[in-house]
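Only a single protein chain was left out; the remaining protein chains are all shown in position.
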Amino acid sequence: MAESSLRPMNALGDTHSVETSGAHAAPDLQFENLEQQHATRVFGMWIFLVTELMLFGALFLMYTVYRAFYPAAFAEGSRHLDLALGGINTAVLIVSSLCIALAIHAARTSAKRSQLALWLLAAAVLGIVFMVIKGYEYFLHYQNGEMPVFNWTLTGAGAGHVQLFFWLYFAMTGVHAIHLSIGIALVGIMILRALLGNFKPNAYTPLEMTGLYWHFVDIIWIFLLPLLYLIAR
Amino acid sequence: MASQVDMLFFTLLAMSVAVVVVIAGLIVYFGYKYRRRPENLVADQIQGSMRLEIAWSVIPLLIAMGIFVWGARLYFEMASPPAQARDVYVVAKQWMWEFQHQDGMREINALHVPLGEPVRLTMVSQDMIHSFFVPAFRVKQDVLPQRYTTAWFQATQPGTYHLFCAEYCGTLHSGMVGDVVVMAPQDFQTWSSQGDAETPAEAGEHLFAQFGCINCHKADNSGRGPALAGVFGRTVTFADGTTTVADENYIRESILNPDAHVVKGYEPIMPSFQGQLNEDQLLQLLAYIKSLGAKQP
Amino acid sequence: MSAITLPRQDTYLNINYGIRSWLLTTDHKRIAILYLVSITLMFVIGGAAATMMRIELFTPASDLVDAATYNKLFTMHGIVMIFFFLVPSIPAILGNFILPLMLGARDLAFPRINLLSWYIYMLGAGVTLWALIAGGVDTGWTFYTPYSTASPTHVVAATVGVFIAGFSSILTGLNFIVTTHKLRAPGMTWFRLPLFVWSLYATSLILVLATPVLAITLVLVAVERLFHVGIFDPALGGDPLLYQHLFWFYSHPAVYIMVLPAMGVVSEIIPTFAHKGLFGYKVVAISSIAIAVLGFLVWGHHMFVSGMSLHAALMFSAFSYLVAIPSAIKVFNWTSSLYKGSISYDTPMLYALGFIGLFTIGGLTGLYLAALGVNVHVTDTYFIVAHFHYIMVGGSVMGYFGGLHYWWPKMTGRMYPEKWGRAAAIIIFIGFNATFFPQFILGFEGMPRRYAAYPPEFQFLNMLSSLGAVLLGIGYILPALYLIPSLWFGKQAGPNPWDATGLEWKTSSPPPANNFEKIPVVTTGPYHYPGKQDKVG
Partner (left out) sequence: MSEPIIPTRTLFIVCGALLLLTALTIGAYFMDLGILHTPVALAIAGAKAVLILLFFMHLRYSSGLTRIVLLAGLLWLGILILGTMDDALTRGWVLGTAP
């Protein structure tokens, strides 16, 4: 405690902006040691994930209400989705999560930068594969006239309710895709930092946080699969 | 109803005055008695008292539950109109109120009702959410687009009362006002006999024929759709085994989204009439289907 | 600069100078000052809109401004005051400044995120103000669909502004929760935390759990508007009541976001100026958490006449009575704390006592609104306007001003002129009651809210209310007139001008950049005053 208060201030009077990613670095001003700093940041990430859960929660609620109101239209809408693509994408995300977990494992057990960076790269590539497949699905919906506003050709009784399903489909998968894109960007940054040798077996906090975020986005998709694709045959 | 609401309101008022007097009185009394003086520089350190804490949690809770039950009973009464109530159809739109009486009278921004007779409103909005509010009758109910809501009241004094829109609905929200005119029953008779327009049920019968409903919904149940006599208020069973009471909103859904709930034993072949009927016409069809029920023994 | 020359002391204020040192600071105390300046600006804007409204309502006809303008005024007043003043005021200004000091920490857990949240706030405020300047918004702060998707005004910009500001709230809440868990000084156990910390913790829970729901809902409203078709559209089978559920799931707990921190401030002020520990400390602490939790179960009481199901109305009404209990407990405990105290009447104490009175009235009228049968009559009238102003203005704003005066010496190192302070507190109290008490009667008589013009029989009470608003306005201007000069001419405060007990008073005023020369070790509860210790009480 006392020693950190003696640390000189930098020119901006910004006493807190000391970058601490290397093992040799001292903890930030407000922390007693690196252990506390790591625990605090990871805890902060969990709180953030809970806010993300509530964000998606609102979408899940809308889904629940409308599905309860219009079960037939939701089943009909679901039949317009391509289960093969949805299933493949699920597998892609699960394997990408494994890559992230292996990356953290590599960071904590070996000092080899290349191994860590490779696992991260694999995760990022799988994330991009997911986005490409998702984009292809969107394109198919557009072609088939299942994209409200841009190209909507479904008509007949109850088409309004099917449209509601597609609105929710695009809202839920869209918000998920935005999150995944952020995840890919984060992993990209992590790759750079890994190559720069920023991480050590006892200093990997940013990796850990990126991993938590990535797995969370994965979990959201795991629920989107049954809710959107597997309603009824 | 107004007097019952006021009874609860003024009971609450008496209680809150008592609480405010006690709290404010204690603050002033303690504040004066224990003001800082040279001989009173050190306070007594009192940590608290579990007994007091429990007392002032449990007692207010019991009182609050009493008020809850009282308020809920009133609300339930407000939600259950008497069976013999006079039906009035209300269509709200930016920024006016349209009323249609069962005997054919139509009016805008004014509602004439007979004294002492319960009036049941079936309301729907053509655009935004509005709210039907007559302060004198202590009645308020939001009027929603695409869905019927109901309210009822019974006037006890002749006179003219304010009608307000209580849910903000756009620029001229404060202009969406009208009058409720309560007339003696015989005066009301005279007033309502001035109209020579067809009644909503008659209009509905014409629509029923005009839109071809009659081709499938045959009275003798030989058509491709179920016969509608007596269906209103009855419990209907759907193809998937679930049931519902055929109320205003169910009839509405059956016309606009017939596929949503198909009655057991029938094919989902009815076309949707979404966009072909305006709110007035839907209410007229509703009135007709209701009147069919009335003809049943 | 300084009127009195003093030996130079290192503080967070004079550690360095220049605009860069402020805009790039990560010191929680400086960020608090940044918030103070920007939030005060928003308060002025929201207040100006309120003034215009009260002038317009002096006469029954809409003669000063037309209905369209009036609608924009109350919308602007609501949006600015709620999202940009009441929600952030106490947490982001006083909480930011005091929380780490109270915990015995050198800063919040995430100082850079703290700065980021200020920038997000400014961005949100900027976008919202742009919407207001570019032509205004007329949906009301509630953005109810379907009107918000049909209104011809700048709804998208306003919702986006609120959406952005929401992330500022989330990050502040996150920061406070993590800081409270992880950065307490040695010996600072949970039941040694000051009550302000408890209330900020409870507030942060709500910020973190409720705000994301509003955020995504407002985005969908904006999307729906941009594409003219969407999730709440009744024509597609969408349910406008679903919007209301989502909106109030945030906005009811938001009331507690606004009032819980004020309760915390009052719980600090009363012990200080009565020189004794707060009566029933643990009960008051836990009641804050109880309010935060129960506050999430009652949102449906905004929808009793909306066409919601009877069953849901019953549930929400019953829960609403439950949440009243912890609030009542707090009032009883504050009052009991005065018993056998040694009470002095400095400005913060006047605000705190005013808070108790006004909050009691606001809370009791909440019971009327929770009673289903009575709610039907008084909801959407001036009764509800009066009720929530008693909670938000009589409660939150009184708490905010009380806290601002209480910690002003700590924040600036200077005392404000006490006589002026007391005069302003009394004027605000009287002006507030004169403005809002008549509105209870107006509401019971049936005057609906959000009316630019009204029937002439309501004029007398409206005139009273408008005249009261003049007094209230004067009361709010006064503090600016004496607080700002006090920065130069005020008496030196010293570390502990109120003879208070919290850790924030154990460091110099204004505090050094690192808060404490040496991190204190805590050995007692928060309000440890000398005096005869009564164990049973």
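As written, the chains take the letters A, B and C, and residue 1 is the first residue of each chain.
Going forward, contacts are C-beta pairs under 8 Å (C-beta built on N, C-alpha and C of every residue); 3 or more make two chains touch, one makes a residue touch a chain.
Small disclaimer: the values here were computed from a predicted structure and weren't measured.
Chemist: Sort through A:26, A:121 or A:212 and give me the one touching the missing partner chain.
Modeler: Answering carefully, the residue with contact to the hidden chain is A:212.
Chemist: Check each of C:297, C:322 or C:423 against the chain that is not shown and name the one that touches it.
Modeler: Within the whole complex, the residue contacting the unshown chain is C:297.
Chemist: Could you tell which one of B:79, B:207 or B:263 touches the chain left off the display?
Modeler: B:79
Chemist: Go through chain A and note every residue touching the omitted chain.
Modeler: Listed in rising order, the touching residues are 34-35, 38, 43, 46-47, 49-50, 53-54, 57-58, 60-61, 64-65, 68-69, 83, 87, 90-91, 94-95, 97-98, 100-102, 105, 108-109, 202, 211-212, 215-216, 218-219, 222-223, 225-227, 229-233.
Chemist: Please output the residues of chain C touching the missing chain, sorted low to high.
Modeler: Touch with the absent chain occurs at residues 181, 205, 209, 213, 239, 241-242, 245-246, 249, 296-297, 299-300, 303, 307-312, 315-316.
One rule holds for everything that comes next: only the chains that are shown with their structure count from here on.
Chemist: Which of line, ring, star, complete and other names the graph you get from chains that touch?
Modeler: Contact pattern: complete, every chain touching every other.
Chemist: For chain B versus chain C, what separation do you get between their C-alpha means, in angstrom?
Modeler: Roughly 35 Å separates the two chain centres.
Chemist: Where does chain A touch two or more other chains at once, residue-wise?
Modeler: Residues 70, 73, 160-161.
Chemist: At which residue positions does chain C touch at least two other chains?
Modeler: If we look for residues of chain C contacting two or more partner chains, we find 235, 237.
Chemist: Considering the complex alone, what residue numbers of chain C touch chain B?
Modeler: Residue positions touching the partner: 62, 67-68, 70-71, 138-140, 144, 146-147, 150-151, 234-235, 237, 240-241, 274-277, 279-283, 304-307, 310, 313-314, 317-318, 321-322, 324-325, 328-329, 331-333, 335-336, 338-345, 353, 356-357, 360-361, 364-365, 367-368, 370-381, 444-446, 448-455, 529-537.
Chemist: Would you tell me which residues of chain B are touching chain A in their complex?
Modeler: 257-260, 268, 270-272, 274
Chemist: So in the complex, the part of chain A that touches chain B is made up of which residues?
Modeler: Chain A reaches chain B through residues 70, 72-73, 156-158, 160-161.
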